[in-house]
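Only one structure is covered here, and it is reproduced in the block below.
Of the protein chains in this complex, one is absent; all others appear in place.
Every chain is named by a letter (A and B) in the order it is written, and numbering of its residues begins at 1.
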Amino acid sequence: LALQLRNWSKGVLSQLSSCNSHGRVSPVLIAQQRNNSTSQKIQVDFDQSTGVAVMRMQNPPVNSLSLEFLTEICINVEKLEMDKSCRGLIITSDRPKVFSAGLDILEMYGKTPERCAEFWKAVQEMWLKLYSSNMATIAAINGSSPAGGCLMSLTCDYRIMADNPRYTIGLNETLLGIVAPFWFKDTMVNTVGNRSTELALQLGLLYSPAEALKVGLVDQLVPEDQVLTTATKTMSKWLAIPDHARQITKSMMRKPTIDRLMSNRESDIKNFVGFITKGSVQKSLGMYLEMLKKRKA
Amino acid sequence: LALQLRNWSKGVLSQLSSCNSHGRVSPVLIAQQRNNSTSQKIQVDFDQSTGVAVMRMQNPPVNSLSLEFLTEICINVEKLEMDKSCRGLIITSDRPKVFSAGLDILEMYGKTPERCAEFWKAVQEMWLKLYSSNMATIAAINGSSPAGGCLMSLTCDYRIMADNPRYTIGLNETLLGIVAPFWFKDTMVNTVGNRSTELALQLGLLYSPAEALKVGLVDQLVPEDQVLTTATKTMSKWLAIPDHARQITKSMMRKPTIDRLMSNRESDIKNFVGFITKGSVQKSLGMYLEMLKKRKA
Partner (left out) sequence: LALQLRNWSKGVLSQLSSCNSHGRVSPVLIAQQRNNSTSQKIQVDFDQSTGVAVMRMQNPPVNSLSLEFLTEICINVEKLEMDKSCRGLIITSDRPKVFSAGLDILEMYGKTPERCAEFWKAVQEMWLKLYSSNMATIAAINGSSPAGGCLMSLTCDYRIMADNPRYTIGLNETLLGIVAPFWFKDTMVNTVGNRSTELALQLGLLYSPAEALKVGLVDQLVPEDQVLTTATKTMSKWLAIPDHARQITKSMMRKPTIDRLMSNRESDIKNFVGFITKGSVQKSLGMYLEMLKKRKA
């Protein structure tokens, strides 16, 4: 369970108040785009000449993963997945200073169990689609990426992060008294190993880019204005590998982890709904939301 | 199976002959202690204002884990576990130059199978209680920590070691022709990964503090006189995390390893007793004990 809570612990909100928007798309790339699809909150630029799609998240203010936003992500990923000419996917943010702030806390507060279950199913769906994608996937992490944002990054084949010490990344759920579910944990263990995961999840660690690189949470750091261009260059290395061999190999590595959620989806939903609708958990979420409101004011 | 054998390989005994005792407890800490319990070989200082207990091992000369000592450890840990106001446990040594020398070899030499089984059950019990503790646990490793001493450290959530190059830590059982059982191995794999464990267990490696830090066997090195104060400061970071979320997370990480011993306790005991009561093993233990006697003389 991931929440939109780094604001609380790291003062992201105050950072956001002074945000400006940098142009991150080079004119050349735009010129090459042949086949673009744009929804309200997701912009997909697909370059047929390279077979690479860039998916930009633009759900103001901080790309929180609401039910609606998750559904849009899933629909867009599925479309690309079914398009055989699309071989690579780069995920990045169109919002300044944040990749994604994680699951939308408003989806968990004061909602019916049915609605909570629907929301959680969408979180599972997003993870399943991305972690098992046949496309080569690269996260171009151009801002902070806590909780659900970190999870989304971890589903990718490769992670490039902006080398800005004000950004952080990590599964920090315990900071709010919440617990990352087993498949968040499995994904992190697959990436950084058992011990680093135990330490990070127990303490709700948010890593600076340099720390994230050292522990293996991201693969590469680059200056902020080179995140997307580096992702594009890196993608060409991935696409030099025959798709079929790369896909079978990826599936061999990830299938046990995917199967584990697939065969426990219902109990995982029940578990989430039972936990999140508890009086004590609702109360602390309410207090947290109050605090956010006061900060904004 | 862990033995009190580093003496042999590393000359700890000669070190011990020149030992002196440093005061490791600051006056401030002592003043804050509200609720102390002292047994013969274990001193527990519980500070109700912080919720942290410090457990000092004082079983001369080298905190060997005898049946009696293991039983005392288990009783004390269980008491703290049941006290809801105790949230953190720091384990350290009151003996100079050694954290714990590991399992007491005298418990394995010339004993009946029944007694050996009772001893081994106590070793299992100690591991189970510490590895599954709901408390945040920190090992303040202020001296050498071979074999069973290393195991005890590995059960903790965090390990701080004195940066003294004369100290060593590791699961060095093979050096004496003995084998670490699967749950020693599992605990080490969970901490340093498969390859480092394979290398360390096959060669019976004892690491210097610097090597132990590099391989991930300990988390932090500090000057010898700062081990306990650093542990206390670090504990406050762990206790800043809501207990419930931290405990569920810890259990999620460790349950598979704990379940594996739980469902194999009897066969593991049988295995140990069958091995340790072999003529050839008893003979080599006898020779080792003879050697120790001569050294002392």
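Keep this in mind: a contact is a pair of C-beta atoms (placed from the backbone, for glycine too) under 8 Å apart; a residue touches a chain by one contact, two chains touch by 3 or more.
It should be emphasised that the depicted structure is a prediction, and the values quoted were computed from it without experimental measurement.
From the set B:107, B:157 or B:173, the residue in touch with the chain omitted from the display is B:173, counting the whole complex. Screening A:168, A:191 or A:232 for touch with the missing chain picks out A:191.
Touching residues on subunit B toward the chain that is not drawn are 173-180, 182, 185, 193-195, 197-199, 201-204. Contact residues of subunit A toward the unshown chain are 157-158, 189-193, 216, 219, 237-238, 241-242, 244-246, 248-250, 252-254.
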